[in-house]
Every structure is written in structure tokens, then in C-alpha cells.
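For this depiction, one protein chain was excluded, whereas all remaining protein chains were kept in their positions.
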Amino acid sequence: MARQEKKKDVVIVGLGWTGSIAGIELAQEGLDIVALERGHDQDTVPNFEYPQQIDELKYGVRLKMMQKPSQQTLTVRRNDGETALPYRSLGSFLPGNGVGGAGTHWNGLNWRPQPVELKLRSHVRDNWGEQIIPEGMNLRDYPVSYDEMEPFFTKFEKVAGISGYAGNLNGEIREGGNPFEGWRSEDYPMPPMPTTYDASKFRDAAKAMGYHPFEAPAGIASTAYVNPYGMQMGPCNFCGFCERYGCYQYSKSSPQTSILGALKRMPNFEYRTKSEVLRVELAADGKTATGVTYWDEEAGEEVFQPADIVILSSYQLNNVHLMLLSGLGEAYNPLTGEGTLGKNYAYQMNGGVSMFFKEDNFNPFVGHGANGQVIDDFSISQNDFGAEGFIGGSYWRSGTFNGQPIRNMPLPKGTPSWGAGWKEGIGEWYGHAMSIGSHGSHMSYANNHLDLDPTYTDRHGRPLMRMTFNWQDNDLRMNQFMKRKMEPLAASMNPDIMQAGFKDIGAQYDVRPYQTTHNTGGHIMAENAREGAVNRYSQTFKAHNVFAMGAGNFVQNTQYNPTGLVGGLAYHTVHAIRTQYLSNPRPLV
Amino acid sequence: MTDLPGYPSRRSFLKATAAGAALSGLALPASAQQTPKPVSLDDYQREYLNADEWAFIMAATARLIPSEGDGPGALEARVPVFIDRQLASDYGTADDWYMEGPHDPNAEPARGWQTPLNPAEVYRQAIPAFNAWCQDTHGANFADLNAEQQDAALTSLQNGDVALAPELREFWGILLGNTKEGYFADPQYGGNHGMQSWVYIGFPGARAAYREWPERHNVKYPLGPVSISGERA
């Protein structure tokens, strides 16, 4: 018999970016709120303190900030014919754990999608016709437009504290910004970050080829900063420990720097850590949720937390898993196209070029996660899909992000991986290499989806989620296109040695090397219950008092890092709850 | 707010009493000593590895990162100490990993770690198996081969030419990976002794503060490293 807690107006599942946003915005309505967080409590003070945080082995390699697979994981297969095997140790993607979630250990790259990315099917249809859409690609429009999302992107960027320079200010294209971005109602909250040497070389080469370089938009503070909640950031010191680390300097946008201190002061908000939600409980008629049942780690028992509104704000993979386990929709069947949960899982298609300059010193440890100059000249809005034979695009970026030597030791091809040759190589080349990365879109396909595994279970006896995922030709063709375009640019910089790394047609998904933690889709937004799991307000079609936030809403992945869109959608959703739902709880669409 | 020890306060008298009880576990050292000279590798008290395994690790890491040439070798960096301690830690026992069955150790490598063994068990089973292979192929345990033979044996291991059970497939990967970790990790884990590897490549270690440097283009950062504990080199 589960213990039962006092009923709350709102229960929030997962206290990362979206849970924190929901918490503070709904707490401002006076609602009585509890957030349940699976992991531990953590804050800049004292969890991310210098110098203990500057420990590559502990955090960079042993991944002590991340979700432990022993606690929660999933199985992976590359097609329906394979037996899925557990993702036993972390590799390809790194879901976070604890208060702040992945928002504590990200790189800080904060992008808005391009307007056409939110209406990509229409963009393709209008320009080339739907016949260019490959068989099996579930290309979709988002049920929201850029224009209606703009205020919410702006809001999130002010809260998160983003550094950058607007390239499109209310329609005016400005030199030095990104000319291909959607319009901005205001400039970035902070000026752009300074440009490191490698980035300046890339910038100059890109300009010489007629491209349009700009400093990457960074959830990294270029100055001191005070956000609308009174929360603060300190100026970044280019310590080079962003991704996989909490920021000791208060410089990286995170729930800790942006929201939590203000939220925790609100008397109508409480949060419980080591509280892992096992399922959302539905009313007898199945049309609303009554609350959630969670595992109280300290007490070692199940607890029922009744609530009027349930906000699912855990990591995308965990949100989808929880919805599958709770019956918040039907599982997607790729053969029939029926069902919505687990549909349109997508990822990211990346590649890059490494360049070695014997005489140049790049000081690779002087950097930050969102460092670099970028070009968007091969972005989704700029590519001729019909002519090039793919749908998608990428942004290119060059800038030092960490020089941590266990993991970041680029060596020319042919250098031995051990022995005297390796030792000589690291002495010769450390600090003399730079790279350009291509960060590309990933479309959604019937073949790539999420459901429940028939064999493996978690520590609570629940079936693990099963990921069916492999690279698809469309995105690989996009990647090869980028290789063809990038190599001449890299060569124009006259490196002593250069080498490209772009997946090619036939590449198989490998769970071992880190790629990105940009897992998207699975509870996608749609106009109706047949096509998606949630509506334009992230409200589930199944139960109108359940809202599912995060990148699970993405109908396909954009070419950008997802946080900006995740944050914008979260503010869009809580705005709808505040202005439309609370006064009259009902399906909003 | 919680008063910090030694901090000024109108109420600071109380610190010797009430707060004292709460903080008594936090006795501060009289001074932050620089790292004392460690025991020799021969006298090191092992936490996980047995004598044969230690002999193997000493010999293997000495070839993976040899002492000759510029920069420290694995032995100067005390990489074997690092590996021993890691295998005795929650890394060795794979505490964070999902280790439930069924296991398919024959799955192709791209499917990730699929052996039922944890890293410590992989070392324990693979070292004698590899030694047996060295016996068969080169006539002696790995540690007793000459450097040339050792390099040849390691190359065979790297290339998959040593017939290990599929459960031990990850051995080469973790042996090389752990060796480099021990070479470059903060000295608090037992390796990277004296931060020699950081000095060698020019990595400033745990300094992590370069606000004045992003726009100093193509100027080599000159200052030596500092460790988490405050060692300077």
C-alpha cells in the first residue's frame, strides 16, 4: 500500500530546465507545487565548487554528474530485426541526473530554430514538392510558428542569460550577427563572447569565401548578469570545463544560476529529491490524471502524490518511458503508423574537420562549451534540397571548448595509439590542433522509434524503454554534402595536416563514442491525437491535466542544439496554463 | 545561513561550543602539505591487483607509455598505482552500470559493453589468459618478455589476434584507456605523478581560469600546472 501525500495543485516530474520554469511561473500564480526529482540535490554552492569540479577523470570520464544506467537506462537496436541490448555504460548520449538535470552539464549552446524549421514540411512542399520527401521520413510541421514563439524565446534567453549579437533585429539584418536567423524583438541579453585564436582563423577564412561568420550564441556569461528573477551570473573565465561539469563560476546558464534560488524561496513550492516517479496515475475514466506514484529512495517505499496538474519535465527519454508505462497514449507502430508514443525519435548528424598547425598555439584549454565563430551558410533555410538530394542542414562552428587531455587529444592520422610514437605525438601536437564542427539536422523516420523492451527491466521491475535507431541515408547525404563544402574551407587555412570525420552512407549507429545528448521526439506535438501525443501547448491528448515538456515535443530535430527551443516551448506552455487552463481546465485544442 | 568556521560574528563565541559539535568532523590540517614523496612502485601496497597482475600492469603500461624519449613514461607517472586504485573503486565494480542479464558478449562492438564481467573481473580473467597466450606464442609470461616481444604481443592484443573469450573482448580497450587516464588524470588518483604529463604537453591542470587569454592569439600560455590539491609544477 503506497503512502499517500497531501494533494498538491501541481506535481512536477523532474527538476531540470523545464521543471524549474514550470515551477516558478506556476508558483507565481499562487499554486501549491511539489517537484519530484529522481536524483540528488545540487547547487553551485557547494556541489560545483572549484577546484574539486575541475576533475576530468571524475566528471569527464566517470561521468559522475550523469544518470547512472544501474538506476535507469534503455535498450538499443538499429532495426526491428535486431535484438535490443542494454545501454549498459554511457557513451553516445549522457542524460543528466539530480536537480538541474542536463541543464547543469550542457555546453551552453543556445539556439532558436529557424522559422522554416518549424514549418519544414510546408517549406519542402512549397519549394520542391512533397515528392522529394524520402520514403519512410515522417517530415512534419510544428503546430506552432516562429512568430508566435518569438516572445517565449526572448523570455527564455533573458532568464537563461545568453551572450550574442542579433543578426536580425526586427527584420533589420546586422553585420556581425547571423543573417539567416529568425527575427529577434530584442538584442541578446549580453554582448557576444570574445573570439579565440582558432575561431578567428576560421572567421577570416569563412569571410574570404564569402560566408557570414558570427560569434556563437552562448548560455555563457560574457559579463556579470542579473536576470528577471534577480538570479545572477558571473562573467566566464574560459576555464574550459563546461560540458559534463557544473559551472563553478556561475557563468553557465542553468536552472541553478537562472531559477532555482528564486524558486526555492517561494513558500508555495517544495521539492523532494531521490523521488523517482514510477507512473502517472489516471482516473477511472482515463481522461485525467489523479497524480503520480513515486519511489521514495530514503524511505524505501512507494508514495502516491495526488495533484490537479501533472507536469512531465524529465529528460526526453524518461518522459517517453513514463508515458509508455502510464498509458498516456498508444505506443507507435511503425508498420501501421498507428499510435503516437515513441514516434519520431530523432537525434543529430554531426561531422567535422581537424586541422594541425605546427607553428600555431591554440591553448585548447582556454575555451568554453559554446565558444567559437559560426557560419549558417549551409543551414536548413539556405540549402536547395531539390538540387542536393537531401532535406536538412547544419551550422559550422570552430572554437576551443576544452583541452582536457584524457579525452581531447587530436592527433594526425597514422600516429600510433600507444607506445613511443604516441608519446611523441602528444608532445608534438597538443595545443597545435583546431577543428571545425558541422552540427546537423536529423529528420524523423518510421524506422526510428521508442517502445518498451520485452526482456530487460529496471530496478523497480518496470520494462526498460527500447530505442530502435539507425542513421538514415537522407541525413548521411546531408553530412557528405557538408564534408564536400567544409574541406575546401579548411584547406584554405593551409594547415600542415587536415583530416575529416563525417559519417558516410552505410554508417551504422555505434553506442560507444559520445555524439550528442540531443535525443528528441517520442511525444511529439501535433494538431490532433492521431498524429501526436501532445498538442501545441504540450498538453497530452490523453489527459488534459498532464503536460509533457521538453525535446520529446520535437516533431523532428532541428539543425541546432535543442535547449533554446525547449526553453521557448516551456514558456509557451506555462503561459497557456496560466492564461487559458487554470481558469477553465480542459483540452486547450 | 550557516556560519563558516573562523568567520567573524557577534556570536562567534558560540563557535567553540555549539557549532563545534557539528563541525568536529572537519578538523583542518595544520597546513596543506605538498605531496610527500611516495613509496616506490615495488613497495606500493596494492588494493586490488595480485602479484602476477601487478607484474603484468607494470610491464604493459611501461610499453604503452614507455619511459624513453621526451616526457614521462607510465611508470614515472605511476600509472600502475592509478589502475590498481581504479579497479578497487566503483569503476572496477561497475557500480554505475546496468549489469543485469541476459548478456550477449558476442554482440558486435558497436553495441557497447555487453560482457557480464565488470572491469575488475575483466582484468582478473584476461591477464592470465593473455599471459598464457604469451607463453604459447613467445615462450614466457608477458612481464618476462623483452620489450620488442612485449610490443609485438600488445599489437596482437590490439588487433584481436589474441584469442580471448568474448567476455574479455574489452580488455585491450580498457587497458589502454585506463593507462592514458592514469597518465593524465589529476594526481589525487595516484597517477600523473608530479603532474609530469601535464608539464610535458603544456596543460595547466586544475587552474581553470583564463579570462585574460581568449584574445591573446597565438601566444603559448606559459604558466605551469596546478593540481586540485594545490601542487605546483
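Letters A and B name the chains as they come in the text, with residue numbers starting at 1 for each one.
We take it that a residue touches a chain if its C-beta (ideal position, glycine included) is under 8 Å from a C-beta of that chain, and two chains touch if they have at least 3 such contacts.
Keep this in mind: contacts and distances are computed from a predicted model.
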item	value
Undisplayed chain, where the name is taken from the UniProt record, one of "Cytochrome c", "ABC transporter permease subunit", "Cysteine-rich domain-containing protein" or "Multisubunit potassium/proton antiporter PhaG subunit"	"Cytochrome c"
From B:L75, B:L164 or B:A208, residue that would touch the chain that is not displayed	B:A208
Sole contact to the chain not displayed, among A:K7, A:K64, A:R125 or A:K158	A:K158
Hidden-chain contact residue, picked from the options A:R3, A:H40, A:K207 or A:R265	A:R265
Touching residue (missing chain; options A:P69, A:P143, A:P217 or A:P235)	A:P235
Where the missing chain touches chain B, by residue	1-20, 23-24, 26-34, 207-209, 211-213, 216, 221-224, 226, 229-230, 232
Touch list for chain A against the chain that is not drawn	43-46, 49-51, 158, 189-191, 222-235, 237, 239, 248-250, 257, 261-262, 264-265
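Just so we're on the same page, only the chains that are shown with their structure count from here on.
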item	value
Chain centre separation in whole Å, for chain B relative to chain A (CA means)	31
Contacting residues of chain A [partner chain B, same complex]	50-52, 54-57, 61-63, 68-70, 73, 76, 83, 85-89, 91, 193-197, 200, 235-241, 248, 360-361, 363, 365-367, 371, 403-406, 417-420, 422-424, 426-427, 430-431, 455-457, 508-512
Residue ranges of chain B touching chain A (in the complex, touch as defined)	63-66, 68-71, 73, 91, 94-100, 102, 104, 107, 109-114, 151, 154, 158, 176, 179-181, 184-186, 189, 197-198, 200-211, 213-221, 228, 230
